[in-house]
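Quick one: the structure is below, and I'll ask about it shortly.
Missing here is one protein chain; the remaining ones are kept as they sit in the complex.
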Amino acid sequence: MKRILAVDDSASMRQMVAFTLKSAGFEVAEAADGAIALEMAKKESFSLVLCDVNMPNMDGIALVRALRQLPAYKFTPLLMLTTESGAEKKQEGKQAGATGWLVKPFNPDQLIATVNKVIG
Amino acid sequence: MGIDLARFHQTFFEESFEGLDAMESALLRLSPQTADREAINGIFRAAHSIKGGAATFGFNEVSAFTHLLETLLDEMRAGVRPVGGAEIDVLLRAVDVLRELLHAARDGGSADPAAVQQIGDALTRLLATPAADDGTPPRAAPSAAPPGTWRIRFVPQPQIFTSGNDPLRILRALSQLGELDVCCDTTRLPGLADADPERCYLAWELVLRSACDREAIAEVFAWVEDECELSIEPWRADGDACADTSASARRQAAEAQPLRLIEGGRTTDGAVAEPAARTAQRTESSSIRVATEKIDSLINLVGELVITEAMLQQLARTLDPVMHEKLLAGLALLDRNTRQIQEAVMATRMLPVDFVFSRFPRVVRDLAAKLGKQVRLQTVGEATELDKSVIECIADPLTHLVRNAIDHGIERPAERIAAGKDATGTIRLSAAHQGGHIVIEVADDGRGLDRTRIIAKARERGLAAAETMSDEEVWRLIFEPGFSTAETVTDVSGRGVGMDVVKKNVDALSGTIEVASTAGWGTRITIRLPLTLAILDGMSVRVGDEVFIIPLASVAESLQPSPGQIRSVAGCARVIKLRNEYVPLVSLREIYGVRTGAHDPAHGLVVVLESGGRRIAAVVDELVGQQQVVIKSIESNYRRVPGISGATILGDGRVALITDVAEILRIGSRAQAA
C-alpha cells in the first residue's frame, strides 16, 4: 500500500487529509510540524509527502528542502498545501524542491484526485 | 467520494479557539517598540490555520474575515506594515469578532453583524492605507483562447525528476483533457552508457484536441513551469503534429519506451528505501486530545486500584514475613507501582494555572482603559499546575478579584501621583505550590481597604460590626453576603455577585481565602486551594465505633486536653482554652449522632479544626491515622448529609464519611449562639 505522510500543524486539516486519504485506500501517517515530519521521514519511507507551508518549528519550505537532501526522497513527490495568497510561497517551495502544490481550501475529492495524479 | 467534513468540525473549533487565545496573548505582549518578528509570525500562523480550516470546512464568513486579518498580519511580518498601537487594537478587536463568528458557526447562531461589519471595515481601511511595499505581484490577465486544437511543446529540464515530478504524469493528465497526439523528441538522449537514469533527456511535441482553454492546459504544467521550456499555442491546421515540428528533431512515436527506462531507475530507488519502513517506529505527534470523561473514568479506576491495593496490604500484615517473603516483596512493588500510576493519572488532569492567568492581560487592559486608569499586570508562577476541575472553578472568582482590584483598589493616575505613587498601578497575580495546596494571590498597590467605611457599611447592612474589631475581622466582613464597598455600583464589579460569591466558591473547593490590606499601600488576597478535588490527605478519627475522615489541611492541631482546660460558658456551650485563646468546643459524637462505644470525656481527644480563619475544637475518641483517600460522592445516590462533604472507601472496603469542616464550624457557632 502506498504510504503518505501528512504534515500540518492544524489538527483538523491533518485529520481531514488523513481520513480522506485513508478512505481512498492509502496508508497515512501524520506529523504536526516539519521537524517531526523530517524525523518520521528518516525512519520510514513514504511515497508522497503532503505538507502545510506555515508551521512552527520547521515550516513546509524548510521541510521540503531537508527532505530533498535525503537520498530516499530525491525523487519522491512532495506537495505543499498552500493558500492562494501564498503565490511567492509556491515559488519558494518549488525552489526548495517541492513537486507542486494543492491550493487550500480543497475538498476531499480534489485531494484524492491530486494524490492519484501523483502516485495513483 | 462522500466524506462528511462535519466529523472534523469539533477539532477545527477546538484548535481555532486555542489559536485565538494564542493570538490574543501574543498581541497583548506585542508593543509597538518591540515588534518581535517571531511573535508576529506566530500570530500570522494562527490566523492562517483558522482561515485554511474555515475555508475547507465551509465556514465562509469566518474565512473571509480571517483573510483580512491574515493579509494585515502578512504585511506586518514582511516588515512592510508598521506594528502600531492602532493596528494592535484593531487586531485584538478582530480576534473578538472572529471568536464570535466561530461561536456562531459552531452553535448555529449568528455573530453581531454590526461588530463584524465595523471591525471588517476597520481592517479594510488599514489595508487601504498603502504599505511600504505592496507584496502582491500583479496578476496576469487570463487569455481568452478559442477552443479547438492546441499545439504544445514541452521540454523538461534534465533534473525535473528531482522535484518529484514526472513528465509521464503530465502527459496522462493532458490526455484526460481531450484527444492527445504525442511525439517524443529523443534528440537529447545520449548513448546508453552515458545516460544518467536520474536525468530526463526527452522532450515532447503534443497536439491536444480539446474544448478546454489555455488556462486548463497551463494548469497541468503549473507545478513544472519553471522546470521546463513550454509553449502552448492554438493550432488551426489539422494534421500530423509530428510532421510539422522542427525538421532537425529525430522523432519517434510516442510510445513510452524511454520512459520505462526512467521509471526503472525510480523503481530501484524506491526499492532501496522500502525495507526501512519495516524497521521504522511510527512516531506520533507530541500531544493528543482526550475527552475529560475518559480521564475521569481512568481516575476512578485508579481509585479502585488504590483501595484494592490497600486491602491487600492490610491482609498481608497478618502473614508471616518469613514464609511469605516473595509475596510480600511483590506487594511492596505493587504498592510502589500503584502510587506511581496514581500520580501519573492525576498528572494528566493537571494544567498550568496559566490557563486562567492568560485571560487577565485582556481583562486588565480593557477594564483599565474603560475606567481611565493605568494598570500594569505582573504574573508569577504561571506554570504552577493544578487540577483541571479546580482551574475551572477558580476562573470566575479570580476574575472577580482582579476586576475588583482595578475598580476599587487602583486609584486614578492623578490620585496616585498626588499620593506620591507611580501613575501606573500594579496588579500582581501569583501562584505557587505549598504542600498539597496551591496558593494564588491577587495583590494590588492601590489605596487599600478602608476600615471605617467597611464598618459603617456593615452596620448599614445590619451586620455585626464594632470599632474594636481587629483588622482581620473587619476585612472578613467584605465576604458577608450582600456587602459591597463600592460607593457607586459600577458595571464592572457591581454585577450582583460580590466577594461573598468568591468566598462561597473557594469554600466549595475546600479552600481558604485571606485578606491583608494596608491603607494607601494596597490589598493582597490569598486563596489556598487543594491541588485536586479527587484525592484528599485525611486524618482518620474514631468516634464510638465509627471512623470519620477529617481533611488534614483543616487540622490545626490535636491534643489531649488536661482537666480544667475545658470550660462551660453560660451553662451549656463549652470552650477549650488553647494558650491564650478560648476556642468553641463541639463533640463529633453529638453532631453525628453516634450512639455506639463508651463515651468517656476524660479520655477524649481534641482536634482543632480551622477554616476561613475561624477555629473550632472537635472532641473525638481516637486518632486512627493519616492517609490519602479518594473522594467519592454520596449525593450521586443519596442526598446531602449535614456536616459531611463526601465519602471514601477504607482499606478494608468499608465506607468512611468525610467531615465538612466549614459546616462543623457553622454548626458549632450556632450551638454557641444558642
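The letters A and B name the chains in turn, as written, and every chain counts its residues from 1.
Methods note: a contact is a pair of C-beta atoms (placed from the backbone, for glycine too) under 8 Å apart; a residue touches a chain by one contact, two chains touch by 3 or more.
Quick note on the criterion: contacts and distances are computed from a predicted model.
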Listed names "ATP-binding cassette domain-containing protein", "Xanthine dehydrogenase family protein subunit M", "Chemotaxis protein CheW" or "ABC transporter permease", with the criterion being the UniProt name of the chain not displayed: "Chemotaxis protein CheW"
Left-out chain, listing which of the shown chains it touches: B
Of B:232, B:541 or B:644, the residue in touch with the unshown chain: B:644
Option from B:19, B:52, B:167 or B:303 whose C-beta touches the chain left out: B:303
Identified contact with the non-displayed chain, of B:166, B:480, B:546 or B:621: B:546
Where the unshown chain meets chain B, residue by residue: 300, 303-304, 307, 546, 591-594, 632-644, 647, 649, 653-657
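Simple rule for what comes next: only the chains that are shown with their structure count from here on.
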Rounded Å distance, chain A centre to chain B centre (Cα mean): 28
Chain B-touching residues of chain A, taken from the complex the two chains share: 3, 9-13, 15-16, 19-20, 23-24, 29-32, 36, 39-40, 43-45, 47, 52, 54-56, 68, 71-72, 74-78, 81, 83, 85, 87-88, 91, 94, 97-101, 104-109, 112, 117-118
Chain A-touching residues of chain B, taken from the complex the two chains share: 1, 3, 5, 7-9, 11-12, 14-15, 42, 44-45, 48-49, 51-53, 55-57, 63, 67, 70-71, 74, 135-137, 161-165, 169, 172-173, 198, 222-224, 226-227, 266, 269-270, 272-274, 276-277, 280-286, 289
